[in-house]
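Complex shown without one protein chain; remaining protein chains in place.
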Amino acid sequence: MNSGYSPKIIGFLCNWCSYAGADMAGTSRMSYEPNIRIIRVPCSGRVDPILLLKCFQQGADGVLVSGCHPGDCHYNEGNYHARRKFALLRDFLDYLGIGKERLRVEWCSASEGQRFVDKVSSFTKEMAELGPRSES
Amino acid sequence: MRWLDQLLQERILLAPVRVEGLILFQPVSKVEEVALDFGNTTFSPKEWFLPPTETLFSMQRNDGQPQLVPSMVEKDVVIFGLRSCDAKGIALMDGPFLREPADTLYQERRTRTSLIGLSCRQAQPECFCTSVGSAPNDSSHVDILLTEIEDGYIVQVITDKGKALLPQALVESEEALPPPPELQAVPTKQVTQAVREFFNNPYWGRLADRCLHCNICAYVCPTCYCFDVRDYSNKGSLERVRSWDSCQSAGFTRIAGGYERRATKGARLRQRFSHKLLYFPEEFHDIACVGCGRCVKSCPVNIDIREVMSDLEQLEAKSGS
Amino acid sequence: MDSELIQQIRNQARDLLESGTVKGVIGYERASDGLTARPAFVYELAAVERLIFDETCTHNLVIYLRDKKAEKMAIVVKPCDSRAINLLLNEKQIKRETLFIIGVTCPGVVETSWNYKGQTLQARCQTCQLSKPLVYDFLVGHEPVEWPKAVPYLNVQEMENKSIAARRDFWLGQFERCIRCYACRQVCPGCYCPECFVEQLDPLWVGIRIAPKENELWQIMRAFHLAGRCIGCDECERVCPVDIPLSLLNQKLEKKVKELFDFQAGLSPEEQPPLATFKKEEKLGFEE
Partner (left out) sequence: MVLENPFIPYLATLKSAVQLTPDVKLLRIQLESPAVKASFDYKPGQFALLSAFGEGEAPFGIVSLPRRSDGLEFAVRRIGTVTRALHELELGDVLGVRGPFGNYFPLEDYTGKNIVIIGGGIGMAPLRPVINKILEQRDDYGNLLIINGARTPQDLVFAPEFKIWMEAPRTKLQLTVDRGDESWGERVALVPDVVKEVAPSPDNAIAITCGPPIMIHYTLAVLRELGFKDNQIVTTLEAKMKCGLGKCARCNVGDKYVCQDGPVFTLEQISQFLEQP
């Protein structure tokens, strides 16, 4: 919709699966949109909602949280907790008019470099179509 | 009120406006926006002189050399429709803010602002201005005072600043001023002495039992002026920001390392009343309460300064006998 | 005013103080307007006569227990307030044995502010289904025979049905008015952190500006920290000096928690709160 617009995306990737997956994508020379700035966290369960809201406050258009597939968490249950937390938060963001689309939650393992690339690409595309957040 | 319309063209006019059940001082562009039938505004006009948030200065870099750029006040403003109690509140704030070295931003706003008061024809149940040295029709701290009568307003021009606002055509009326409304009396004679004497009285702890230690009373008060200062930095630019704060909040006196001088609820609540009724009068010779009753009205747990003053007077009377 | 009920409260308070069972009694007394109620702390027998109970007793007194952990206190608790007791027991913030709960049955409370007593019941009372406190040591009053029939969450649904842009405008407009007095937090039984994130300096999450962005971050996080924990006393909304409809945020989260996890806060002192537990098999709308 806006040709000059390039969305700012922050990605919180868990150290054990998704960050390794992103690494895999890199070492395999797969390419994806440069819109995402990646922050490595120990676990998707560690991602406090305030980190995401702070991103939005500082002008991020979208935030991606990516962790191990359910059942594969390095800490056994961190991503189960993340799943509940973000299911609720997404719905709340929608209610607040920020939009649930702007918070994406994905599960991506260390071997799924291609999956990571696909998810980032689709998210970036979706954010670009959605356009900038009105107030930022 | 056609005169106001004309004023609007020349200056920024802040006047009471109804916003979802609240009455707030806001810039108005049409006279019709101004609310005239109100008891008092939700917040006092202090928010213009000491805004909830303002930038004190910012830092810029010229060739890598940092330079501090002070904030400026750029507008001449007329505040319309403030009550006599709130005008006194501004006069009281002058004490700490204009004493040397004066607070630059406050001083600038003070110089560039004219005050058009609207005297009260009706008292609110929470009002007690006559007990603390003011009156519903007190003209001492405004530039112009308007008093509503049946077919218009009586205009009293108090200062030269006020005179400058008035068009030649509008002359001071000769009509007699209507009598001000009667107000309840709150004892205040010995209150300063009582606060000093009963500093260590368990009264404060008991009173603080039900206090929530929110900041409502401080933020609605025309004479509360505590503030906090912090830096905001973003990509190399920097601002030093000042915001309202309140002596009621936990951590208000906490220093790095954790020590907090006023750590208990009682000590914090006592600070509020001691400042108003003892410390401020010792420095500036008047108690820091103008009787607007906003804190009385808005306290969620009914900590009522009128009751505190009578309690203190009673303690004093008891100890004296 | 139900004078029999008040007499029961006073008698109980007197017995407890006289026998030394409790250090003090937290109840209600008449406010300075002579019309509404305010919280009262009674430590002496002579002060027992100040205690009252009527439809203006809106305050949730359970918040005061956080300041009174050292000594055993008696507390007057309405059915809705008792959910806060369960919440705090559940979260190990208070000990049951240091409490004597004087439960009151409640026909509902009205809208009040200083010198104002409304005619209609508060919105929360119109959907309340609790006939008596969920937890108490001594019960006063009679259980109601009729139950409120209003449908809950109507306001939330109305908001949900608005367009996303309209919702955004609405909330920005509300948050813009916030003056960050933190009355909503101070009056909340669920807000007991020794240091709130909003005042934390290191890291500095929010900053001191009283301005739209900061206010929004504060308000969203305040509400979200109560997700699955808010017991619906609506005190935050009552105390807000700029009339932000905070219950509209809290109830939205309550409604969603009910839908997703079939949970309501404060109904039991033991049940695991929804964000402290999980089910392996749930998907919650996320693709695996």
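Each chain gets a letter, A, B and C, in the order it is written, and its residues are counted from 1.
Following the convention adopted for this analysis, contacts are C-beta pairs under 8 Å (C-beta built on N, C-alpha and C of every residue); 3 or more make two chains touch, one makes a residue touch a chain.
From a predicted model like this one, the values you see are computed outputs, not experimental measurements.
J.: By the document's own contact criterion, which visible chains does the hidden chain reach in the full complex?
T.: Per the touch rule above, the missing chain touches B, C.
J.: So which of B:Gln26, B:Thr104, B:Ser140 or B:Thr159 would be touching the chain we can't see?
T.: With B:Gln26, B:Thr104, B:Ser140 or B:Thr159 as choices, the missing chain is touched by B:Thr104.
J.: Going by the contact rule already stated, which one of B:Leu166, B:Leu238 or B:Leu315 would touch the omitted chain in the full complex?
T.: B:Leu238
J.: Hey, which subunit C residues sit against the chain that's not shown?
T.: 201-202, 204
J.: State which residues belonging to subunit B touch the missing partner chain.
T.: Residues of subunit B in touch with the missing chain: 56-57, 59, 66, 68, 70, 96-97, 99, 101-105, 108, 196, 199, 225-231, 233, 238, 240, 242, 245, 247, 252-257, 259, 261-264, 267, 271, 274-275, 278-279, 282-283.
Convention: only the chains that are shown with their structure count from here on.
J.: What topology does the chain contact graph adopt: line, ring, star, complete, or other?
T.: Here the contact pattern is a line, an open path with two ends.
J.: Taking all protein C-alpha atoms shown, work out their mean, then name the chain whose own C-alpha mean is nearest to it.
T.: Going by the distance between chain centres and the overall C-alpha centre, it is C.
J.: Taking each chain's centre as the mean position of its Cα atoms, how many Å separate subunit A from subunit B?
T.: Whole-Å distance between the two chain centres: 47.
J.: With chain centres taken as the means of their Cα atoms, state the distance from subunit A to subunit C in Å.
T.: The computed centroid separation for subunit A versus subunit C comes out at 35 Å.
J.: Subunit B touches which residues of subunit C in the complex?
T.: 31-33, 36, 38-41, 59, 63-64, 67, 113-115, 177, 179-183, 185-187, 195, 199, 204, 207-211, 235, 238-239, 241-243
J.: Taking the touch rule as given, give the residues of subunit A at its contact with subunit C in the complex, in rising order.
T.: 49-50, 53-54, 57, 69-71, 77, 80-81, 83-92, 94-99, 105-107, 134-135
J.: What part of subunit C is in contact with subunit A in the complex they form?
T.: Those residues of subunit C that touch subunit A are 159-160, 164-172, 197, 205, 213, 216-217, 220-221, 223-224, 227-228, 252-253, 256-257, 260-261, 274-275, 278-280, 282, 284-288.
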